[in-house]
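I am attaching a structure below and will ask some questions about it afterwards.
All protein chains of the complex are present and in place, except for one that has been dropped.
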Amino acid sequence: MTSRWDVERFGIGPMATPRQADVLLVTGYVSLKTLKRIIRTYEQMPEPKWVLAFGSCTVNGGIYWDSYNTITNLAEYIPVDITVSGCMPRPEAVMDALQTLMKMIQSGEAGAYKKYKENYEYYKANQDRVLKKTVPILGQTPKNDLEGKNEDAKE
Amino acid sequence: MMAVLRVFLFSLFAIFIGLLFMGIGRKVIARIQLRYGPPFYQAFLDVGKLFSRKSITHNFVMDLGMVMSLGGLLATMLFVPIAGHVAVKTSTNLIVIMYLMAIGYLGMAMAVAASGNPNATIGVSRALTMMLGYEVPFFTVMLGLIIVNGTSSLELISQSQAGSILNWNMIRFPLSFIAAEIALQAMMGEKPFDAMIAPAEIASGPMVELSGKYLGLAFLTHAVSIFVETAIIVNLFMGGASNIFTFVLKQFEIYLITVFIEAVFPRFKIEQAVKFLWTVPMGIAVLQLILILLK
Amino acid sequence: MIELLLVPLITTLSIAFFIKYKRVTWTLFLASNGFILYKLYSIYGMWSLSYSFNTGYEILGAKFNLGVSNNPIGWYFAFFSALITLIISIFSIGFNKNSKSNVSVIWMLIIFSNLGIFFAKDWVTFFMMWELMGWTSFFAITNGKDKALDGAKYYLSLSLFGAALLLIAISLLGAYTGTFEILPSAFGLLQIINSSTKLGIVILLLFLTTFIIKSAIFPFYMWPQKVYAEGPEDYITFMSSVMIKYGIYPMAIFIVPVVGSVNLPRILNTGNVLQYVIGYLGAISAVLGTLLAIFQTDMKKLFAYSSVSNMGYILLGFSSMTIVGFEGSLFHVVNHMILKAAIFLTLAAVVFRTGESEMHKLGGLVYRMPLTFMTFLLGIIAAAGIPPLNGFGSKWMIIQALMSKKMVVFAIAMIFASTGAFMYLFRALASIFLGQLPDRYKEVKEVPLTMAVPMFIMMVIMLLVGVVPGVVMKPLTTALKAVGYNVDIASWTVLEGSLKNATIDLKIVFYMFVAGVIISGLMYFFGNKSETVPQEDNYTAGEYPEEWGVDADRFNYSYSFYQPFKEMFDPLLESISIDDLFASVGRNFEYLSTTIQGLFKRGEGAVLLFSIGVLLLILGGLII
Amino acid sequence: MTKIFILSSLSLVFVGLYGVLTRKNIVKILIALNIIETGINMLLVAFGYVEGGITPILQSDLSIANLDKMVDPVPQALVLTSIVIGLGTTAFALSLAMRYKDTHNSISIRATDEEGVNV
């Protein structure tokens, strides 16, 4: 993205920490474990922040739509401003998406981060429902927790 | 009153030139990598954006530290003679400049360590080790020039090189110029010696917790440090120009050299960097020193 | 003049009497320090004041009498150490509220010997006060705690060894010059060196070794870190800031004038052999002190080595043998006194509240003890020699002197040491105050008022001396002029260097710094508002450290802070270790001691040894 | 003539000294000590000897005449007291040796004096 397609000429560049970033690019399928990290990273980004969902996996789960440990729609968990469709979309598509995002920001309509703040409970409920399963079990594996898991799968 | 105005003017000028150099620098690197690169005013845009964003802080030390770091570097800048005249009529002593620069780094280090993020503290420990690394050869170079000119005031040293290009220190003492160049590379934290920023290893090192205006202040500090360091090298080795324009041009030449080196070199490990700094530039500087002492 | 020495004695006795009531003893201690400071202030300028006590003991044909005279440089040292001691004694009222053993009795005796050393008229009085200070500080360091014994024993054997050398030197000097007075004996030593150089050099080196031991210079740099880690913190503040100067004072009044004016073979026509000896001792202890300080984990040991490197700077200043260098060193004596007292007061406050002195066990105390943090921060900036504060002036003058005399190696060593200082000073700041606050210190409170006031005073002094060095330089230059050096009285804020137009006006440096801070402050307020975030909320690549059992202690990066740097120097530090040398000497003595005990335990060889003795006598008498 | 007396008493002294140094048994040491003592006493008397002298007793007018040929009586007086001292010391030492036997249950001088350690 950066050297061959020179996205830097639009002033766009990769930043090492969410603190310094404006746009969160979520690429590839989102498993439950990564969702937990995404939420934390999203919350660590200062205002105003935007999310670009990349590829069909984040929009509707893509080819992993029926897998037990991925989520199908990222928008339920964190507000997404703009999505790029295509199973691994072309770099030009991403650059175009970013430029349209810039225009949307200029015009003021891209404000998803405000939504996250207003109905935070809705997002929180969705997140908790999913994230119950990802608590790391250090050492022992409690028996009752395992039964809980397969009811979920059945549901 | 005049002094306050001059101080304010000099600071703005320094920040402007610094950001300009950064922008052009990124453009030059892009060109080297066969791509267009951001517009030259990109640095101004970034700083503007950063100052408009919200930001997070851990405790009052972060705010105090960042303000102190930019303040320190601006104070250093006020002591460097720019094209012959200084902000406030005082002696531009090299030792004072060297110690004042330390405020900048100490302030930044304090703010960053206050965030409690281990990446930041690792970055700072590398930065300070690197500082010890480049400070020694740089001072040896300065020592040589001070002994030759018999004065430690930067103004007198730059005036001693007036006249044709032949009696520039760069020509009279080529070895110390090379050593100073390498040390400058490390001083600015450019590519071969940027183990402290190292985005891949420690998530941009000290800047990991800086967001919004703190990152903006860090950008400005870096800009002013570029301006100050290049100004020192110009005064020391290229005779300090008579008018501002040639002075800035000379500064840009120096900055270009560092950008060229930065574009092509991979990163040193921190102890490799210090070992390198203490052998190669230090060796050259000591050689030059011996030549000076023998003369 | 006499009441200056009598008051500490009387207070010692009265404190010993009231030893049970802690509050009474410490207020008495404070009162007497206050009186001493006032008295010193009142005798400023009266250089002819003196008092002598006739002991009636005949030596070298004359009745010896203990003499105390108000010499200018002695006054300079005594006044500033009295000032610092007063501030520390305010601090130690609060500090000793719940400590079992009371160190004020011994401490008062040390202050008596301190005044005696600075005002001694002749070498024997100097030696008596020196030796008194030696053994009293042993008791002060141990202060009733057994774990402090081996550090204190190491210190005691060194200081007694030093005193033995001093006694030999004084007797040799007395025997050859016929007088014990300090000034005439300096001229006497000059004649001896010029006439029979070997003997003169031996005497001078004997004097030098004693003073080097007491000021922890290169060969004897190991004892501060053993002693500072063990002693009671408020006394250690006094010891590390004031007592380490006892070696410097006699160097200033005796060694430097003699070495400066003796005609010995000169090297590179910059200085004679002895100057280079002093210089290299200073340079090595500066560099070694900094390196070892970087690798310490205990905060008190770290600052012990920082004192060693600061003493190195002072020696470097002496070795340049220029007026600027000499002034710079004496100015650094007071600067170091102030900043070291500030730093150790904060350390004492930290130990008082947390009881912990290992740096990797501390962290994040800025949240709970902001005032202590501010004093520590100013102390760090001053110790690093950064302009607005007081450390810079003296370092600047010393470097100027070294550069003007083209002593290149010493200048580079000085810069290496002072840049290295940033490393360990910042490490201390980061590990103790910044970073994550462990849960056990969550309810640590700020220090009580009696301890906060001295810290605040120290902050003010550091800033004052930093911006207006005249406060210290004026009395210093008047003292030097009174002694006889041709020096012009320093102005309030301008410091003169020795190179061409090398004068800096610290006032302007301060204004520039303030201007810079104002401009960046404007920039700061120009930006959007920021909201504070709890300390756990850090970028850790999305992870939740608490879930993986990483508590605040393990999350802080402060255990092996400069690990890569340490690996570079490990082979060097392993090879030269003076400490093993002294330890092996100690072991040999103890091994010998057990064999002798064995010999005397059996005891049946008595008659055999008796006859051997007789044979020896016969051998001596009849044959040789 | 007096040479022989001095040499013989000196040899006695050296025999006694050899005995004290080498013997382990305390009683033998004391005996050797007495040998030295007698040797020294003989030496003292030998010092007072005058060639062809007569006993220094003033009992008849005859002896007052040749006073100078009389042997010097003073060392003999000294020897008297030193014999008494020698007796006293040996008696006391022997009583100590008896108690030494009970406490160290060995008569050799090498026995250690530490409690409980009996070599």
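The first chain written gets the first letter, and so on, giving A, B, C and D; residue counts start at 1 in each chain.
Keep in mind that, in the parts below, a contact is a pair of C-beta atoms (placed from the backbone, for glycine too) under 8 Å apart; a residue touches a chain by one contact, two chains touch by 3 or more.
Everything below uses one rule, namely that contacts and distances are computed from a predicted model.
Can you pick, from "Heme exporter protein D", "Multicomponent Na+:H+ antiporter subunit D", "Biotin-independent malonate decarboxylase subunit beta" or "Heterodisulfide reductase subunit A", the UniProt name of the chain not shown?
In UniProt, the chain excluded from the picture bears the name "Multicomponent Na+:H+ antiporter subunit D".
Which displayed chains make contact with the chain that has been left out?
Result: the unshown chain touches C, D.
Which one, C:Lys39, C:Lys153 or C:His360, makes contact with the chain that was left out?
Counting the whole complex, the residue in contact with the absent chain is C:Lys153.
Given that one chain is not shown, which residue among C:Ser101, C:Thr532 or C:Ser584 touches it?
In the complete complex, the chain left out is touched by residue C:Ser101.
Hey, which chain C residues sit against the chain that's not shown?
The list for chain C reads 19, 54-60, 100-101, 124, 127-129, 131-132, 135, 138-139, 142, 144-146, 149, 152-153, 156-157, 160-161, 164, 167-168, 171-172, 174-175, 589-590, 592-594, 596-597, 599-601, 603-607, 609-610, 612-614, 616-622, 624.
Quickly run down the residues of chain D that touch the omitted chain.
Spelled out for chain D, the touching residues are 13, 17, 20, 26, 29-30, 33, 36-37, 40, 43-44, 47-48, 74-75, 78, 81-82, 85, 88-89, 92-93, 96-97, 99-100, 103-104, 109, 111, 113-115.
Quick note on the criterion: only the chains that are shown with their structure count from here on.
How many angstrom between the C-alpha centroids of chain C and chain A?
60
Counting only residues that touch at least two other chains, what does the list for chain D look like?
none
Could you list the positions in chain C whose residues touch two or more of the other chains?
Residues 537, 539, 541 of chain C touch two or more partner chains.
Okay, in this complex, where on chain A does chain C touch?
17-19, 36-38, 40-41, 44, 135-136, 138
Enumerate the contact residues on chain C facing chain A in the complex.
Contact set of chain C toward chain A: 537, 539, 541-544, 547-549.
Residues of chain C touching chain B in their complex?
Its residues touching chain B are 364, 366-367, 370, 373, 377, 380-381, 384-388, 392, 395-396, 399-400, 403, 406, 408, 411-412, 415-416, 419-420, 422-423, 426-427, 429-430, 434-436, 497, 499-505, 508-509, 511-513, 515-521, 523-524, 526-533, 535, 537-541, 555-558, 561-562, 564-565, 567-568.
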